[in-house]
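Of the protein chains in this complex, one is absent; all others appear in place.
Labels run A, B and C following the written order; every chain starts at residue 1.
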Amino acid sequence: MTVRVQTEDFDVGFEINQLRKARKDIGAVVSFMGLVRDLNDGDAVSQLTLEHYPGMTEKSLASIINQAKARWSITDALIVHRVGTLQPSDQIVLVLVSGAHRGEAFAACEFMMDYLKTEAPFWKKEVTQLGERWVEAKLTDDDARGRWVK
Amino acid sequence: MTVRVQTEDFDVGFEINQLRKARKDIGAVVSFMGLVRDLNDGDAVSQLTLEHYPGMTEKSLASIINQAKARWSITDALIVHRVGTLQPSDQIVLVLVSGAHRGEAFAACEFMMDYLKTEAPFWKKEVTQLGERWVEAKLTDDDARGRWVK
Amino acid sequence: MKIKLFYFARLKEALKYSTEDLDLPDEPLTVLKLKAHLAKRGDVWGQMLMGKLKVRAAINHELVDDNAAINNGDEVAFFPPVTGG
Partner (left out) sequence: MKIKLFYFARLKEALKYSTEDLDLPDEPLTVLKLKAHLAKRGDVWGQMLMGKLKVRAAINHELVDDNAAINNGDEVAFFPPVTGG
């Protein structure tokens, strides 16, 4: 299990190879990458700044991986999340899951993103033509998380 | 949309960058990679050979992408599938989906894998200590595909 | 009516045919009728095409079921359930 919060960019190909290492019991790797879009709520976005809660962030991401591991049979998982100032098309977040079978890897990866979106202490502030504004949390993200509640 | 059937290996990081190009309207990239496991149905696997139906294979994969595009709002998609002889831990298949939002990208990627597993004309033959044998189709793959039938 | 036939995977190995050209009487033909016709070639043909094994068929690269009509010039393929990915 790997959790990182960093200002630097990441390389998805490298991270997948690290996660797989030389293991021969992995049949499936699912990855999710989130990127800065140049449009949000109908306005052009020229810049995005990500703030977080150091200390809690890392614990929150580790807890999300542990919940996924408790729920699905997966081999390993990684979350990398960037903070600081980003531009449109920049990479924000990477969630990787490896496992023997695809169904569990897909479910675990989507679960992790839905929990990250609603529980991990990150906040986005974006710059548009109208000036700076904090991004509003979306009800659809709460709905997405709600699907996983048993 | 890209569809390739090849004996050569592929590089997931390179393929993701190609799919994204310089686009700034992509918020999510979901990838699935399938790998050769060293164990199948309880037996150690030392080698895997993939046969396919040239001509039909490419059409089948393109049709799977088109069905996903008709059903979800996604930006682009790619399927690369290897054929020929592979070893444990080798990469077999890559399915990539880019889109504005994660929910649709996740659904489209999993849909494409479930359809590929049940409709694309590939057949696996594996070498175990017991000799060569054709891999049997799994009922769980039919079930997985069935979930998407409206 | 002339059709082109392909066999894949387990069927190809068992029948020892990869592809063949067939010339059949000009009568309405379905996938099931073609399987029954080929099954008459002998034991292994019957076992492979009309036995317990699941066989899938494609006409001109499209998956079809047993009732699908086969026409002059069609490319017909028989193979086991697919196992790629």
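We adopt the following convention: contacts are C-beta pairs under 8 Å (C-beta built on N, C-alpha and C of every residue); 3 or more make two chains touch, one makes a residue touch a chain.
Computed from a predicted structure; not experimentally measured.
K.L.:
Shown chains touched by the missing chain?
P.N.:
A
K.L.:
With the missing chain put back, one of A:24, A:102 or A:124 would touch it. Which one?
P.N.:
Candidates A:24, A:102 or A:124; residue touching the omitted chain: A:124.
K.L.:
In the whole complex, what residues of chain A lie against the chain that is missing from view?
P.N.:
34, 50-53, 55-56, 59-60, 81, 92-93, 113, 116-125, 134-137
Here is the rule we go by: only the chains that are shown with their structure count from here on.
K.L.:
So how far apart, in whole Å, are chain A and chain B when each is placed at the average of its C-alpha atoms?
P.N.:
Each chain's C-alpha centroid was found; their separation is 23 Å.
K.L.:
Per the centroid of Cα atoms for each chain, what is the distance between chain B and chain C, given in Å?
P.N.:
Taking the average C-alpha coordinate of chain B and of chain C, the gap between them is 26 Å.
K.L.:
What is the distance in Å between the mean C-alpha positions of chain A and chain C?
P.N.:
48
K.L.:
Give me the residue numbers in chain C that touch at least two other chains, ranges are fine.
P.N.:
Touching at least two other chains: 85.
K.L.:
Could you check chain B for residues that touch two or more other chains and list them?
P.N.:
34, 113
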